[in-house]
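All protein chains but one are shown in place.
And now, subunit A:
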Amino acid sequence: MGITDTIRTKLTDVFAPDHLEVIDDSARHEGHAGHRPGGETHFIVKIVAAEFAGLSRVERQRRVYAVLAHELRAHIHALQVEVKAPGEP
């Protein structure tokens, strides 16, 4: 399973999100630090889940990071995250 699928699976299992997008943004960073041939180094995650309601931005993102701790250490060079609770603009 590639990193993109791993990210999607882990976030789905933990947060049961209403909406989830996992975008491999690596191609845009070709030639930059951290890029590897084959991509899967730079990601954008957009997630909407009930668990995030009432939490600060920092706490929301910490929860996403916690689920992806292994991937962040081993594989992911950069991860952009957009975390929302249902109903937020």
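Keep in mind that, in the parts below, a residue touches a chain if its C-beta (ideal position, glycine included) is under 8 Å from a C-beta of that chain, and two chains touch if they have at least 3 such contacts; residues count from 1.
Everything that follows uses one rule, which is that contacts and distances are computed from a predicted model.
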| item | value |
| --- | --- |
| Hidden subunit of the complex - UniProt protein name among "Pyruvate ferredoxin oxidoreductase gamma subunit", "Glutaredoxin", "Imidazole glycerol phosphate synthase subunit HisH" or "Beta sliding clamp" | "Glutaredoxin" |
| Sole contact to the chain not displayed, among A:V14, A:L55 or A:V81 | A:V81 |
| Residues in subunit A touching the chain absent from view | 29, 32-33, 57-58, 61-62, 65, 69, 72-73, 78-82 |
